[in-house]
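Showing subunit A:
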Amino acid sequence: MVPTSYYLVLSAILFGLGVVGFVFKRNVITIFMAIELMLNAVNLAFVAFSQSFGKLDGQVFVLFVIVVAAAEAAVGLGIIILIARQRQSLNVERVDLLKL
Partner candidate 1 sequence: MSAFLLTALVKSVLLLIIVLTILAYLSWFERKVIAHIQSRWGPYRVGPHGLLQPLADGLKFLFKEDPTPAGADRLVYFLAPFLALTLAVTSIAVIPFGPEPIRLFGHETHLGIADLNIGLLVLFAITALGVYGIALAGWSSNSKYSLLGGLRSSAQMISYELALTLSVVGVLLLAGSFSLRDIIAAQDGRTAWGFLPRWNVIAAPFPQLLGFFCYFVAAVAETNRAPFDLPEAESELVAGFHTEYASFKFAMFFMGEYANMFTVSCLATIMFFGGWISPFAQTPLWAWTHFLPTAVFAALGLYLVWDGIRYETLLGKIVLPALGLILCALAALFALFPGANFFVQGPFWFLLKVLVFLFIYVWVRGTLPRFRYDQLMAVGWKLLLPVSIANVVLTSFAILMWGAR
Partner candidate 2 sequence: MSPQLIIFFLLAALAVAGALSLILARHPIRSALSLIVVMVALAGLYLLLGAEFVAAVQIIVYAGAIMVLFIFVIMLLNAGEEERTNLSRIATMAGLPLAVALGGFIAAAIARAPLLPPSSAAAPFGAASTKSLATLLFRDFVFPFELTSFLILVAILGALVLAQRES
């Protein structure tokens, strides 16, 4: 039987790596993927708690998180495509002005 804290530590490590990727990577798409990694880490924590408390609410919330992530990925990638077409570059250092 795997203790719940093991799952939580793994979730924390994955979340931390996601934050590092988000802050320190230059490519817009990679930054977006780091956000997805953070969402996944949080999902793991939810399911671990759901099993530990014996209730299914955690899993229901995970389903909602997955749906929201899907919607967010669709719109976010659309925006990224537009930005890439405008700036001719995927480097986030070039997207630093509100004006085109």
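Criterion applied: all candidates are chains of the complex that A comes from, given by their letters.
Things worth noting here:
The rule we apply is simple: a contact is a pair of C-beta atoms (placed from the backbone, for glycine too) under 8 Å apart; a residue touches a chain by one contact, two chains touch by 3 or more; residues count from 1.
Bear in mind the structure is a predicted one, so any value in this text is a computation, not a measurement.
Touch, as defined above, links subunit A to just one of 1 or 2 in this complex, and that is 2. Interface of subunit A with candidate 2 (complex): residues 1-10, 12-21, 23-27, 29-30, 32-34, 36-37, 40, 43-44, 47-48, 50-54, 56-57, 59-60, 62-64, 66-75, 77-82, 84, 90-91, 93.
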